[in-house]
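I have a structure I would like to understand better, so I am pasting it below and will then ask my questions one at a time.
Excluded from the complex is one protein chain; the other protein chains are retained at their positions.
Going by the order they are written in, the chains are A and B; count residues from 1 in each one.
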Amino acid sequence: MSRSEGPSIGPADAPGDGADDGFASKLRRLGRIARWEVTRSTGTIDRRTLLILVVMIAVIGVVGFVAAEDGLGLDDEIYVVGVDESNPYHDVAVEANQFRPVSLSDVEIADDGESGNVDLVLTPDGEIGYVGPNGEAAYDVFRNAVGSYNEGLMAAENDSPAAYPVFVSLEYQDRNLGLFAEEGFETEGETAGDGEPGSGDGGDTDDDTEADDDTEADDDSGMTTDPDADGMPSTDDGLQVPDIGGGAGEQTAPGTPGTLSPPFPFEALVLAFLLIVPMNFVIQVYGGSIMQERLKRRGELLLVSPASRTEIVAGKTLPYLLGLVGLTAAIVLSIDGGVLSIAAVFPFALLFLGATFAGAMFARSFKELTFVTVTVSVVLTTYAFVPAIFSNVTPIALISPLTLVVFDLQGESVELVEYLFSTGALYLGSVVLFLLGIGVYREEDMFAQKPIPAKIIDAIVSQIDSITARVHAYASPFVLSILSIPFVFGAQLLGVALLFAIPDAVALPVMFVFAAAVEEFAKSIHVYAGFARSRFDSTIRVGAILGGISGIGFFLGEKATHAVQLVGIPDLSVGTAAFGPALSSEPLVLVALFFAPLVLHIVTAVISTVGATRGRTSYALAFVVATIVHVLYNLGVIALVA
Amino acid sequence: MSRDRADTGSARRESIQRGPNPPSVDTEASRSVWHARWALIRRELQSLRSEKTIILAIAIQLFIAAFSSFLVVGLVSMYDPSAIEGQERAIAVTGEDTDELAAVASQQDGLGVDRYDDRADAHAAFEEGQVDAVLDANRDDEGRLVVRTTVPDEGLQTTVLVVQLREALETLEYTERIANADRLAEQPLSVPEAIEASPYAGFTYTILLPLLLFLPAFISGSMVVDSLAEERQRGTLELLRVAPLSFVDVVDAKLVATAVLAPIQAAVWLALLAVNGTAIAQPFALVGLVAALSVLVAAVGAGVALYAPERRQSQLLYSVGIVGTLVVSTALPEHPANTVAKFATGSATATSWLALAGYGIAAAFTLLALRWYVDRLEPESL
Partner (left out) sequence: MAILEVEGLRKEYGNFVAVEGSSFSIDRGEVFGVVGPNGAGKTTTLKMLAGLVEPTGGTARVAGYEPGEPAMQRRLGFLPEESPLYEEMTARSYLRFFADLYGVPREVADERIERTLDRLDLEHRDRRLGNVSKGMKRKVAITRALVNDPDVLIFDEPASGLDPLTTNYIIEFTRELSEEGKTIVFSAHNLFHVESICDRIAVMNEGRIIARGSVEEIREAHGGTVYYVYATVEGSHGLEAVETADSPVTVSRENGHVEHVVEEMAHVEAIREAVEAADGRITDIQTETPTLEEIFLELASDSPEEAEA
């Protein structure tokens, strides 16, 4: 409490109040708030705590480094194998870390092989039997382990051509079958590499693979090791996923069949993930700082200062943003990335901070804030990470800026269009989140204890008010519907990503309803907020007008995102459910398809906004009706196109 | 004026003089201490309920579970064609030495082999989409079979195709090695027949299950940190301290209220997994493990919150500490996640049981250390 003075804003070196509106003095105020934020935040961490933190991080670093060498050992000995030492497969069970061998005399099996104290039994005559609920899984792992064991044996052989009798080269080649358009996406395939035998990858350079350490790379056949195409299916990895090296999968130089890697940039992805990690810690501090202002009315000091709300928020956010950019730059330098990586991560940092800011403005307590920040972390990390997995597989990956980082690390070039496509939604989304938060960054909302939904309604209404003040009350549904597009887009994308793995029979209906509900919600929630806070007359006529305007706004916004279709998302059946089918080439259908959504959006928006004029329950009912209409429409269009 | 009032006041006071109010019998006092502890626990749980934080917590766990399952199911599908049902894909086999390759490839699930004598025909068929890959097999001087493979640049399907081709070529490699047996010092072991097995089992036991079991414990710890920071921030801690119960009671109540949630959540997750067909061999050991961990973590959280009462500081210390513990635990003879996997698959060894006992002892020890710390805590520092 000793630090009760606010920053001395304004009078100190601004000679009079008249200078307040100058751009320079605005900047000066902003800078001062930012400086104050830094001193205040660093002030809360005393030296002892800092020391403890440094020691902890050092220990994590050292142990983590050592652990990374040895592997995590998460799947050590999770299966038990009954096998005698005389059995040739005994060595496999010993070498593969997932298995614990026991002698056959100790094996007990009951219920006709339904249960027992082992998962696998290797009889002396070479048969392999599996026992109990995990027997099949164990068998599968064991099968792979045999492969690795063989690789290890062969690696020790002197006669390389005999041990590695098959060499494979892999080329990706474009062929134009008119299946889908790939705009703004670089062709990776180069035709016909030199299939010259006798030179190329010696199979394995992956030091982590215990079964086949240091290989035959230096033998008489003149093979050279190619660092770009390292990696063999390794068996000591925690995930049951082959460990594929950093290359894009193109393998023009021949290698053993085991080195064939599907296009998956595992290493680049992990590195890109590193860039996201610090954000999760920074937003904790940032959210805490915002929340602090709201407790015991501490933020009042700043509110009464000549600084505007936007300046206060910008000033408080700036140090964290700069800190994140600095951290990102440091990480990017250490992993040999370029400016593109920093530019790709920047909007993500902005979005992290924006979401945390809005969340901290809505939360009622620290506990709630903790969950808000965890939700932000999880959702945004998912948003960044999931699409990036498909970096080299499908253009949908470009949705996430991490894909740009992966490209950057792989040394591929990225065009401006691609950058804008990846980050546009993020920039827009963070701006909207900051606007929402700033809307309630005022005396009557900051210190009030309201449930989060009521706060969100207030935040939306404050945007309605500012639009009303600048243009007209009826302009607000138009603008707000457009602004909601990035969130609709993000939500639907996450839906696609999460439902991707589920069988279509379940995923499609869920996705149809989910996508329609998200859109209907986005179109009507702000109108409902306006009615709930009496910003509009609660008449059906006004409701219908607002709904119509909202529908038009949403339609126009959505057209802007049709870029999605150009990059090929609708090729996934789940994607179709979310974003509608790909554009047909038939001109008449095209025109109909172009304008039908306009009608749809207006009709459904009017349904829910008219419902909104009569309070919460009727809004909820109307919303359900609108969603159903929307789903039916989508089904109809898909039936028509198909 | 004031003199008058004081006089009449004191006069009236004499007449209404009453004895000490609350009954001060000892047994009554100890009963009411239990009453008070229970009230504290109830309030803590109610506040979780009314803030809907627990719902959020569970939603987050669900999301993480869905997310990580997605990651793995997605990833595994890419590498394991059997996990994705798909139609047979035609591949062109051409070159000088195609017999072995064609024989092996046609055995492979999901691949249909078309043989082309002319390389150009094969590529033409590829361009027209009649086949999805061209495999050009030739022997080199040393007797190696060199296969030039051309696949289309077509996203996910290609990925699946490449995996199928790899399997076929690995089988080819094995048969070739057997043919070279006389030149090899050690014979490769024959790879067992493939069977239909869930490719997700390893992931479920070693990643998903530990995640679902540990997460509630970590959230519990975080809730203790927040709860104590909040009491202090609001000043309610002072009210609890003037009430007739010790500060140890207050901290205990918070630990009980939050630590008890984790084993319950863990039990629910285990039940759900069991319903979904993931066999859990030793559920009670796992719930016990989670209980021990959550007490341990919650006690550490309380200690951190008391050491650094400012929330930003304590949450930072706590989260770095948790990440640190996870990393440092790799130095244990058995990683906690590995212990969980072993209990779940029924492959628990003596080490696993020792580890479980160790966590229990560590929890008890941490609890004692926390009590000792709370007792000697300067009241003013709060």
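By our rule, a residue touches a chain if its C-beta (ideal position, glycine included) is under 8 Å from a C-beta of that chain, and two chains touch if they have at least 3 such contacts.
Since this is a predicted model, take the numbers as computed values, not measurements.
J.: Which residue from B:Val147, B:Leu245 or B:Leu261 sits in contact with the chain not drawn here?
T.: Of the listed residues, the one touching the omitted chain is B:Leu245.
J.: Could you please point out the subunit B residues that touch the chain left off the display?
T.: Its contact residues with the unshown chain are 2-3, 5-6, 9-10, 12-14, 16-18, 20-22, 24, 28-29, 31-33, 35-36, 38-40, 42-43, 46-47, 50-51, 234-236, 238-245, 378-380.
J.: Footprint of the hidden chain on subunit A, which residues?
T.: Given the touch definition above, subunit A has residues 364-365, 448-450 touching the missing chain.
Everything that follows uses one rule, which is that only the chains that are shown with their structure count from here on.
J.: Compute the distance, rounded to whole Å, between the mean C-alpha positions of subunit A and subunit B.
T.: The answer is 18 Å.
J.: So in the complex, which bits of subunit B are touching subunit A?
T.: Subunit B reaches subunit A through residues 47-48, 51, 53, 56-57, 59-60, 63-64, 66-67, 69-79, 126-127, 129, 136, 138, 140-156, 158-159, 162-163, 165-166, 169-170, 172-174, 176-177, 179-180, 183-186, 188-192, 194-203, 205-207, 210, 222-223, 226-227, 229-230, 233, 279, 308, 310-313, 315-317, 319-321, 323-324, 327-328, 330-331, 334-335, 337-338, 341-342, 345-347, 349.
J.: Spell out the residues on subunit A that touch subunit B in their complex, using ranges where they run on.
T.: 41, 44-46, 49, 52-53, 56-57, 59-60, 63-64, 66-67, 70, 72-80, 88-89, 92, 98, 100, 117, 119, 128, 132-134, 136-137, 139-143, 146-147, 149-150, 153-154, 156-159, 161-175, 177, 179, 187-189, 195, 197-198, 221, 238-242, 249, 254, 256-258, 260-264, 281, 284-285, 288-289, 292, 295-296, 364-368, 370-371, 374-375, 378-379, 382, 385-386, 389-390, 393-394, 497-498, 500-501, 571
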